[in-house]
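With one protein chain withheld, the remaining protein chains of the complex are depicted in position.
Chain IDs A and B follow the sequence of writing; residue 1 opens each chain.
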Amino acid sequence: MPEQDGAIAATGMGGAMDLAASEATTLERASGGPGGATDTGRPRSLWSDAWRDLRRNPVFLVSALVILFLVLISLWPSAIAPGSPLSCDLAKAQDGPGPGAPFGYDGQGCNVYTRTVYGARTSVTVGVCATLGVALLGSVLGALAGFFGGVWDSVLSRGTDIFFAIPVVLGGLVLLSVVTSNTVWPVIGFMVLLGWPQISRIARGSVITVQQNDYVQAARALGASHSRILLRHIAPNAVAPVIVVATIALGTYIALEATLSYLGVGLKPPSVSWGIDISAASPYVRNAPHALLWPAGALAVTVLAFIMLGDAVRDALDPKLR
Amino acid sequence: MGRYVLRRLLQMVPVFIGATLLIFLMVNVMGDPIAGLCGERSCDPATAAQLKKDFGLDKPLWQQYLTYMGNVFTGDFGTAFNGQPVTELMAAAFPVTIRLTIVAILFEIVVGIVLGVVTGLRRGRPVDTSVLVVTLVVIAVPTFVTGLLLQLLLGVEWGWIKPSVSPAATFDELIVPGLVLASVSLAYVTRLTRTSIAENKRADYVRTAVAKGLPRHRVITRHLLRNSLIPVVTFIGADIGALMGGAIVTERIFNIHGVGYQLYQGILRQNTQTVVGFVTVLVLVFLVANLLVDLLYAVLDPRIRYA
Partner (left out) sequence: MLLEVRDLHVEFRTREGVAKAVNGVSYAVDAGETLAVLGESGSGKSVTAQAVMGILDMPPGRITGGEILFRGQDVLRLKEEERRGLRGTGMAMIFQDALSALNPVLCVGDQLGEMFVVHRGMSKKDARARAVELMDRVRIPAAAQRVRDYPHQFSGGMRQRIMIAMALALEPALIIADEPTTALDVTVQAQVMELLAELRREYRMGLILITHDLGVVADVADRIAVMYAGRIVESAPVYDIYKAPAHPYTRCLLDSIPRLDLKGRELYAIKGLPPSLTHIPPGCAFHPRCPMARDVCRTDVPPVHPVSEERGSACHFWRECLDDRDH
C-alpha cells in the first residue's frame, strides 16, 4: 500500500470521501485504454460495459428516477406545490394536515408541503453547483499536478494538506458566521473552497496512473502536445474515479448544506432550506412532529438517492467485478 | 522508523501554520473582527477606531497574525464575550467534549469493526444484506437528523434518557449522544472493514496460511485481520475531523456544554477571539491525531516503516 502523502489523509467531512476514494482507487489501477474485442467481435469500452450494467441495476434505476423527480420539481416546484413557501398564516401555526397542506403547518403557519417541495430546489441547486465547482477546480488542479509533477505537485500537496487540516463543519462555522450575504453563493463558494482538495487528490492519482500506460508514451513519442495528450488520451481514461467520488460527494454536500443551515450559519431566511425548517421545528417537535419529520424525511431520501447512485456507478465502473 | 516520525513531525509544521493563517484570514478579512464588542448595535466610528487601535487591528495583516500566534504560544487566546479569558472557557469545555468523543470512538471502533468482520466473512448472507442496508441509511441521514430523531424517540416519547444532558455531563449521560455522534462513522467503518476483509479473504497469503494447516481462528485473527484493519485505521484517523464537526451538532442537540457549545455561543455573539481560539486548538488536535494515526499505521504495516 503506498505511503500516505501527508499527515492528513482526508477531508473533515467524515472520511466519506476517503472511503469512496479508496474504493475508487481500484478504478485507477485498472484504468486503461479501450478493452479488446468480444467473442462477437464488437469492440467494447469501459463506458459501454458500465452503461449496460447500470441499465440492469435496480439500485441505479430507482435512485436515478428519484433524482430525476427531484430535478424536475426543482425546476418547476409550482407544478406540484400550491402557493408560495413564504406566505404564512400565524393563525394556522402547528396545525395538522388540511386542504392544500397534506403535511400540515409549521410554527410560523407556513405550509410544510410547499416548503418541503421548494426546499428541494435549494438543496439540488447547492449540491449540483458545489459539486460542479469542486469537480472542475479539483480535477484541473489535480490533473496538472499529476501531469507535470515536480514543483507543481509539491505545491498542490502542501496546499491540500492545509485545507484538509480544517474540518469542514468547523471551517463553515468560522467562515460563514462572518459572512453577511443572504444568498446561496457564499455557501456554495465555501464548499468549493474546502471541497476541491479531495477531488484534486483523486484526479492527481488517476492521472499519474493513466500516464504510465504505453499509449501515453506512444503519443508523446509521436510529438503530441501537452494539451492534446491531456485532453485526448489521459482525461477520458482518468475521469472514472472522479465521477464516482463526485456523485457520492453530491449527496454529502446536500447533507452538509442542511447541517450548516441547521447550525444557523448556512442559508438564512428567506431562503427555503430543509436544514432551516428542521432547525426551526425542533423546539416544538412534541406538539407538531410533522413540521420536522417531513423535511427530515425528504432530506434523507435525497441524500440516500445520490449516495446509492454513486455506489451503483462505482460498481459499474469497477473492473474487478467484471 | 525514527526518520519516518521525524518527517511526519516536520510536515506538520507548515500545515499548522498554513491552516491557522487560513482561519485568521477567513475571520479577519471576510468579516468584522470587532463586531459584537459594542453590544447589539454596531460601534460609533470613534469607539470603533479606538477599539481597532487597542486590538492592534490597524497594523498590517501579517503583523496581526504574528502577534496572534505569539500570544497563542504563550497561552493567551484573548478574551471571550463574557469577560473571561478564552483559556478558562476551554478548560471547562474540553473535558466534556473529550468524554463525548471517547464514547463515540469506542462505539465506532468496537461495533464498527466487529460488524465489519462478521459481514465480511459472511458476504451475501442475510446478516450481510441487512447490515449493508442499515449502514447505507445511516450514512445517508445527516447526523443532526439522527440525533433529533433519537432525542425525540428515546428522550421525549419513551423517556429512556434525559433529552438534555446536565452540565456535569457524566459518561452514562453521554452514551446516546456518543452513539449519535459515532453513527455515520460507525457505518463507514463497518463497510470499509467488510470490504477489506472480503478482499483479503481471497489473498494469496491467506491461501498460504490455510495450506500450512493453521486452524481457522488463527488464520482469521493473525493473518486476515491484521492486514485488513490497516485501511480501517487510516480511515479512523482521517475521520476525526468529521467527529469534531459532528460533535458541534450533537452538543447543540443534546445541550452538552462542551467545545461545540462554546463555539456556537462565540459565533452567536460574534466574538471572534473565542471562535478563532477554539478552532485553532481543534485544528492542532486534529493534526496531532492524524500524526498518531500515521504512526500507528507504520506500526501495523512494516512496509511503510522502511520506505
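Just so we're on the same page, a residue touches a chain if its C-beta (ideal position, glycine included) is under 8 Å from a C-beta of that chain, and two chains touch if they have at least 3 such contacts.
The model shown is predicted, which means the values in this text are computed figures rather than measured ones.
> Counting contacts across the entire complex, name the shown chains the missing chain touches.
Contacts of the omitted chain with visible chains: B.
> With the full complex in mind, choose from B:N227, B:T250, B:T272 or B:N290 the residue touching the hidden chain.
Checking the options B:N227, B:T250, B:T272 or B:N290, the one contacting the hidden chain is B:N227.
> Of the residues listed, B:L25, B:V210 or B:L268, which one is in contact with the missing chain?
B:V210
> At which residues does chain B meet the chain that is not included here?
On the chain B side, contact with the omitted chain comes from 202-205, 207-215, 218, 222-223, 226-227, 230, 300-303, 306.
FYI, only the chains that are shown with their structure count from here on.
> Rounded to a whole Å, what is the gap between the Cα centroids of chain A and chain B?
Distance between chain centres: 21 Å.
> Quick check: in the complex, which residue numbers of chain B touch chain A?
Residues 8, 11-12, 14-16, 18-19, 22-23, 26-27, 30-32, 35, 136-137, 139-145, 148-149, 152, 156, 184-185, 188, 191-192, 195, 230-231, 234-235, 237-239, 241-242, 244-246, 248-249, 252-253, 263-264, 267-268, 270, 272, 275-276, 279, 282-283, 286-287, 290-291, 293-294, 297, 301, 303-304, 307 of chain B touch chain A in their complex.
> Which chain A residues qualify as touching chain B in the complex?
1, 3-4, 6-16, 18-19, 22-23, 158-159, 161-171, 173-175, 177-180, 251, 255, 258-259, 262-265, 278, 282, 285-286, 289, 292, 296, 299-300, 303-304, 307-308, 311
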